[in-house]
Structure formats: C-alpha cells, structure tokens
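Below is one structure; the comments refer to it alone.
Selected chains only, in their assembly positions.
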Amino acid sequence: MKKIEAIVRFSKFEDIKEALEKIGINFFTYLEVNGHGKQKGDTVTYRGAVYDSGDIPRMKLEIIVPSEKVEDVVGAIMAEGRTGNIGDGKIIVTPVEQFIRIRTGESGNDAL
Amino acid sequence: MLLAYLQSTITPTAQETVDQALAAAAAAQANVDKALEAATAAQTSADFAQFTVNNLWILIAAALVFIMHLGFSALEAGFVRKKNVVNILFKNAMIICIGLLTYCLCGFNLMYPGFAEDSSGFFAFAGFGLSPGPDDMTAAYADYTYWSDFIFQAMFAATGATIVSGAVAERIKLIPFLIFSTIFVALSYPITGSWKWGGGWLDAMGFYDFAGSTLVHSVGGWAALAGIILLGPRLGKYTAKGIRPIQGHSMPLAAIGVFLLWFGWFGFNGGSVLSADPELVSLVFTTTSLAAAAGGIGAFVCSYIMTKSHDLSMVLNGFLGGLVGITAGADIMSITDSIIIGFIAGIIIPLSVTAFDKAKLDDPVGATSVHLVCGIWGTLAVALFGDCDDCGSFTAQLTGIVAIGAFTFIVSFILFYILKVTMGIRVSAEEEERGLDMAEHELRAYN
C-alpha cells in the first residue's frame, strides 16, 4: 500500500475531493499546512517593519491506497488541482508497511 | 375753616391707613417682582436641566452609534474567510475616519443645508467646514447643541459605507473601495439625506423615515448592490456544480458583532428621537428590542422550514433584519406592530439570502438582504401599520424608496464603473486565492 500526500491550493480542495470520490476514494485525512517558497519575494509588514515571507497556507491531503490505485489518484489530483500557475503544489508517494482499522483490527486493503 | 378742620381730622385716619395700604401694595408688588424673578430663574434652571439631559442623551446615543462600527467590523470579519480578515478590519477602520472627516468638511452642511423657502428641496449646500454661532450651543439651536447634532449625525453618516464594505468583501481592491467610500459618504449619502431629514422635497411630500430604514440602511444596501453587480461573485462561489457556500471564519466574532449592533441600535433609534423625551425614547427602546427579538425568531422559523437546520448565521442576520425593519417607524408602532414587523423582517432574511444567491449576486455577509430588503420593508411598513397624522402614505413611502434608491444606485454604479475602467476594482485571481490580507496588507490576521 502507498501513502499519497498532496499539497494543494485551498481553492482546489473541493474539486479534488469530488474527483477523488468519483474514483472511489471516500476516505482520507487532510490538514492545513504552510508552504514556504522563495520565488514570490513576498513581504510581511507589521508595525513598521517589513520582512520577506513567501509563506502561503495550503491544504495537505493524506490518502492511503492500494499500490495499484496510486496512478488513478495522482491522475485525479493532477486533473483537478492544476491551474497552470506557479503554486499548484506537489504530490508525494511513500511506502506503507501496515494499515490497520482500529475498530476491527482488519489490516491491509481490508482496512480501507 | 371747618372744612379745613374737618379735613384735618377726618383724613388722617383714612389717609394713614390708605398710605399703609399703598405701602403694603407696593411692598407686595416689589416682592412679587422678586418672586417672578425667582420663578423665572427657576424656569431657566429647569429648562437648562432639561436641555442638559436632552443633550446628554444625544451624546450618549452618538457613542452608541459609534460602537455600531465595532459591531459591523466584528460581524463582517466573522463572516469572511481567515485570509481576508485584516482587509475587512482595515476598511472599516478607514471608513470611520473618512466618515467623520468628510462629514465635518461638507457632509453635515449638505445634509442640513437649511433649504430656502422657495427651494425645490433637491440640493443645497451651506458651505465647507463647521462654524457654529454662540447661540448654537444653547437651547435656541435645538434640544441639543450644534456639536451634539454634528457628532450624532456624523456617526450615522459612516454607517452607510460600512454596509457596503461587507457586501463587497473578499475581492474588492482596497484603494478604489476607499475612494468610493469617500465620495459616497461625502456627497451621495448627505444629498439623499437632505431630501428628508434636511427638510427637502421628500419631507415636504410626507415621506416618513424615523431613524433611517431608507435614508441609512437602504442607501447602504443600494450602493452595495451596485458594487456586487460590477465586481462579480467570489471565485468558486457559483460553480457549474451549483452554489458552494463559503463559510465565515468565526461565528463568535460574528455574534459579538451582532450583539454590539443591537446595543448600538438603542442609540441609533433612541437618539433619533432627538431629545430624551421619556415617553418616546422608552417606546422606541421597546419597539426596537421586540422587533429584533421577533426578527431572530422569524429567521429561525423560516430557515428551519427551508433547510431543517438551526442556522446561527440566519438568526444573527434575523436580529439585524428586525432592527432595520423597525427603524423607519420605531416611534409610532404599537407593541404588536413592532413584533409583526420584526418577525416578517426575520422571515425575509433567509428568503432574500437565497434569492440573491440564485441571482448569483454574491454578498458574503448578507448586507443587501439585511439593509436593502429589510430597509425597504420597514419603510413600507410605516404606511401599512403606522397610524398617525404624519405617517407617510403608501405613495409617499414608495416615492421615497424609489427616488432615493434610484439616485443612490445610479450614482454608486457610475462611481464603481469609473473606478473599474480606470484603476480596476477587483484584485487578481491569484491575490484573491491568496487572500487580501497578504495581497493588500502583507499581514495575517492570526499568527
């Protein structure tokens, strides 16, 4: 099984959610994170002092899927999450060794 | 000789007594003058005490109307997303500055120009700046001083623009908005205001608007509507898949705002009595509160029927709807009338919010529903429920609504349009996504 982490735009989150549902991904975990990036040269001003900050709040999705579903999920996120402008975000796939449903103790694909 | 003798013997007795009587009368007269003087002095003191209490109430009312600006700021901040909070606070902070200063510069003298006898009552201007004479600080001016008059009216003036700021939130550019607000508060609001409160043509024809359902609230609502139309909805609100609600970021902040608005409304309506008259002010407090309460219930019931939910955002707007609804007739309504007016205003809120959304007119805080729609309702309600000599007829009320609405909407539309084609009124899509706080202020609301 794989863990797919996607760091996406806030404004694309709802669309991605729907796209995932269409391909049968009904469960995942998400949270707000901050993206640090140098390119923007953005500044923050507070009480007379200006300083650089290219940090933008972003949404991070964490989805555990069977290995064979990775491609579909990546495809769905790419399709709905893209605007073509800088800042669309990243997808990271990492290996999962165990995945267990706490309620029943089922593990692996059964736990999905 | 006998005569002389007689005279000399008879008269003294009478004469003496007569003199006594005369003296007594004179003394009485003198004392009477003292008493009259004392009575006059007492009257002057009593009148001054009355003047002082009337004036004090107008000042306290002005402070209460001031706190409505915090109410609007909190309400609007609560109803926008976290990324646009600094922006909405900044706009509201600027509006109060702009409102007070332009009202001082020209607004007050545009709104209360003292129309000449033969004036058509459409427009007059009493000159820049404020220059009260010495009499203007006494009861000769009114039940309050010139300064009290100014500061109370000035606090009112800024509320109009505040209404706009909520409706156009989360996408308008800061500087164009501030330019619009300045012109709107400095010119448009006082001119339409002069038609009624300044003694202009609407006043002459019998239009009735006690504390400003139309003159303040609808006026703000019409300007908001013009802005909304020209701006377009926030990105992602109306999608191919339907309407996507964009939730406000903090319900407690919104609730604080609404309660403070209700609190301030005691000054807004209560102060509009323009004296501390016990009967009228206490009636206004009662009708205002009952209408607000009924508005909350109305919005609760209606939104429950519509969506089977207990929707706090609707109840909060229902309070405001009830308050706006009663504002035009708060001094003439009975208890039952004010409850009915508030309840209907509450029912209007969910219907109106949904209708605006169906029309793809995106108003993040519901300002058009609260201030425009309920403002119109309240103004009409004066004709429907009001039962007094000078309560406007249906025609008079309708004329007022339409005339002021048309003027304000057209002026606002033109203003926003000019700003749109010259400097642009909408932030870029990228800035909108990022949030106006970072895009326009480089500052986050929460850290």
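Couple of notes before you dig in:
The first chain written gets the first letter, and so on, giving A and B; residue counts start at 1 in each chain.
Simple rule for what comes next: a contact is a pair of C-beta atoms (placed from the backbone, for glycine too) under 8 Å apart; a residue touches a chain by one contact, two chains touch by 3 or more.
Bear in mind the structure is a predicted one, so any value in this text is a computation, not a measurement.
Per chain type, the number of copies found in the complete complex of this structure file is summed up as A x3, B x3.
In the analysis below, only the chains that are shown with their structure count from here on.
Per-chain CA centroids place chain A at a distance of 49 Å from chain B. Considering their complex, residues 9-11, 14, 18, 42-46, 50, 53, 56-57, 85, 87 of chain A touch chain B.
On the side of chain B, the complex with chain A involves touching residues 83, 235-236, 241, 244, 430, 433-434, 438, 441-444.
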